[in-house]
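The complex appears here without one of its protein chains, the remainder shown in place.
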């Protein structure tokens, strides 16, 4: 019975392609599915990521030559998918609060300390320069930027752990941030009420993406695919004359891209790739990055509170880590715990979206440091 | 007048690229358009397929190097398009009736006798092993699985006839099945009423795609792209947390894929490729496969009716050939002809969707037999 | 401080990749954004085109090997994107007025004199044969056809200027056409009222795309990708059985393609590519083509008016240049200026959509002349 | 796609006389093709007439059939399936005829699978 | 994907006896796999029972907790966060255990980063 024999040798159990790591990873995939579905942790990305994790650990050839997910992953490596996600993100983002209060850019910059703190720590832990940079960008809390930079720096093997850590911590923002925020602020600071933001005209909203693209890409040209697409999406939205493009970019196109990106990035977490010390280090570094970013945002917020004579609530500083819009909601929540009549959401949206630009700038600086353009 | 001369030599009539076969195929394309549009025979796929047939038989270079449809076909060969269609199918399929009545899996298995009956007959007719396997899968009545297996077995030249036969017979299910069903059942059996199905909880619906993926892909790993995508689509739908992904997978993405797949598979039916004895044999084998699959489903239904003490109506067995949801509707119709108060539709949906999984398993077995993974 | 030095050398200002031309092109991009957003000039294409222009002139590597927009541009070169846009255009076009009045085909043919007038002038100006052909097709006022032909004739470097000129003039149709129309017609001719068009049955609408595909592609096979996709889209719409495909082709798929095509074609306008005498010549030739096409349409309209005993209003002739549906609206407007009770819109839609087919035929003739198939 | 060997004008430069000839020929072709399509499309106006005539015939036939089949329990559904079946078998016959022609051409002996048609016709 | 070296049937011709064996084995596998899934899925019917039991336990626990926490200003929001936190730390613990296992296997000394779990648990 040759045929039966052959059949038996093809099963995942018998063909030797799976070791105990694969089984652990299958369990991890189940855990992530549980977190995504039951807990609502970034499900849009964690469901596809976890399923890619499941499939590659049962059937490794799905990521080898001519494997289904390897074709999708090629589009990650070429930076096409992260750029197109940013197109959709741009088409959904309201930069109005940032235009009304450009000081928010400072808080968006401060939160990037998380990235560079993690970078230093990663170097100390023994990662080489490019790996350290790719890992530390997790602290930016922008999934597409993390995947984009890991691709540009040639760190494809780290892409799985980085993406999983980035999206996991992004969903844990409501747990990670509040203790740090409370530790670093006084009750009085948390109660600071901010003036209502001025209304922003349509013309300003249209000029914003054009100006930001021009300025950022002039100074750090290698961010052009990422920042350019983010701002093009926003221009689609704000111009008001290409509603169909804004709708397509932020709906059909973006979700198609999410499916392709999620499954293929998830499939970079084969057992051997994921269950090692580096992943553990990445988990630690990611948490440090988030914590340091939160803290530095809040601390600069305190400084600005002082300098402005108490007009700025330091709690909006933590929103600078991005994780749009969750971090802004955390600022709102912690603020309203101190004083239920305190509405910080709109004010926190400014640093929140500034943090997206700040992380893209940080990614551009890393690319410049490593001579990639 | 060189120019005029050149022009004349470029026309399809004069340049020698078209022979009488091309003209016959153009007529066949018209017939399929008639069937699809006027008769409503699987129009979603037969309209693009027939148009691809029309274009390639007028302008063969459209499938040669750098031809428009050759680019789309590349995505068929790489199994990308059939897998993505299954993602959409999964996002539209309700596996509830199958979860409520897992015995339906038996009927979904029995109907696969159609495939292996046709396989034996194909070997007898002189096809080689891989060709016989690729052809016989038509009996599974799942278009994407047929195209997937033909691609994996390297039978690209048979893909045109196989796809055309598969979709044609799928639309003929209401004509092919009833006489066989009536021949094999007694009036009394057809009148059997089935108990209402138990309600299925959300958690069961969520666990189903995860469990099926894990079990099937563990045993037959090479089915992972197909079964994985089918079940991922279903998980999108049932998880309830990624409604946008379910919507995109079953709408924009699936119909884009249908257009690319339909036109390019249709363009594999150039005259020389289609008008030969093999196609005639495929037509015969496809019909046999459907007939045998229907019969074996009904026959196992009769056995289960006996064993269950008359609680199972054998008519739901024929739905095991898939052709979702038409075969289930045929069960309903034949059942209600015997007793107008007999409602079998929901009970037939169980074997119907089990048949999709059964055919994927059969495809996996073929891949295992031929050492493809 | 090596790092700082490296950073400075990476900026767009310092790395020598940008010369004064880049800065001029960035300004031109701003002007096009202004025209598109403020003036509503073909914004669906000019916004992405202008943004592609902006990005490539800040960051040229975006169009070099592995650059984001270079991947999209590959799909233009392979004629995939223009063909898919035509699929969407077909799914949105109503050929009813043309079916009701097939004489409109004559006017759609006459307007192609604009193409060949510009072709002659381009040869006189010193362009080689293929470049002259690629440029002159601007006069057809069909963007996708222009990009398709430029790709097939290997004139990728002209694609930027050609696309920009084509879409710019298409949006200027309401300014370019009326003076020519008034100059060539008498007040009496402009007041001619036309009989109501006969109703067109569903069967005729279904047969139309099939017949046109068969006839045009038989005579000029190399137009099959373009004409085939246009007509397939229309068949999706008119068949009434594949509404989802018509919807997807004319919505999600088309707008995805518009984004990819617009940004990548816009990115062919790097300073060195765009700011040269050729572009100036193309601007002149494009205007000539539009003017001659308008004039020849109107002149044949006058002849047909005479021959029909005053039953045809010559103003509908100008709509033969395509630019659907703007040129038809111009006919309506000029006609109603002469007599406010004159409704020419529906009658002008006939030549308008005939002009699309006419331009595709002209493109096919050029491909035949250059032996491309 | 560019078959250079066949390319009639591989030299890139086009002289003005050549261009004039090209223009005249090309416009002639454009007019010829569009006039030909116009002629074909202008035949469409006869379709409504044909359809009306045919539908009248069909409705007569259907009426006759309905009278023939007048068994009370089937009277509602009968006409539709009958019509479907007739058309289906006609179409199958057309396809089959084409395939048979192809086989005869190739000199292959026709096997016994003719039953495909019969198995659909029956019922 | 085709690993020719491993391919058991690289010769393209399949004899009829071989085909018969293939058919028997293949149908057996199809039935085996589908019956196995059916068995697994048939266990699903116990899930609603389990859930009911568990939810009863949870609602008891929650009730107890609610009574313990009865400070007027927190009463509305308290239960939900508590539940979340508990589950989160359980999950983190599971992940950590897996990663630890991996590290021990590789013989790497476990560093002091165990605090990850603690830093989440606290609060």
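By letter and in written order, the chains are A, B, C, D and E; residue numbering begins at 1 in each of them.
The definition used in the following text is that contacts are C-beta pairs under 8 Å (C-beta built on N, C-alpha and C of every residue); 3 or more make two chains touch, one makes a residue touch a chain.
In this text, all values refer to a predicted model and were calculated from it rather than measured experimentally.
Taking the full assembly into account, the omitted chain touches A, C.
The omitted chain makes contact with just one of the residues A:72, A:119 or A:290: A:119.
Chain A residues in contact with the hidden partner, per the touch definition given at the top, are 98-99, 102-106, 108-109, 112-113, 116, 119-120, 123-124, 128-130, 132, 152, 154, 198, 200-201, 203-204, 207-208, 211-212, 215-216, 219-220, 222, 354, 357-358, 361-362, 365-366, 369-373.
Seen from chain C, the chain kept out of the figure touches residues 1-4, 6-7, 21, 24, 27-28, 31, 34-35, 39, 61, 64-67, 172, 175-176, 178-179, 275-277, 279-280, 283-284, 287.
Simple rule for what comes next: only the chains that are shown with their structure count from here on.
The set of chains touching chain A and also touching chain B is given as C, E. Shared contact partners of chain D and chain E are B.
Chain centres here are means of the Cα atoms, and by that rule the chain farthest away from chain A is D. When the interfaces C-D and B-D are ranked by how many C-beta pairs touch across them, C-D comes first.
With centres computed from Cα atoms alone, the innermost chain of the structure is B. Between chain A and chain D, the centres computed from C-alpha atoms are 56 Å apart.
Put simply, the C-alpha centre of chain A and that of chain E have 26 angstrom between them. If you average the CA atoms of chain B and of chain E, the two centres end up 32 Å from each other.
Multi-chain contact residues of chain D (touching two or more other chains) are listed as 1, 8, 22, 25-26, 29.
Looking at chain A, one finds that residues 3, 6-7, 61, 66-67, 251-252 touch two or more other chains. Pairwise, the chains that make contact are A-B, A-C, A-E, B-C, B-D, B-E, C-D.
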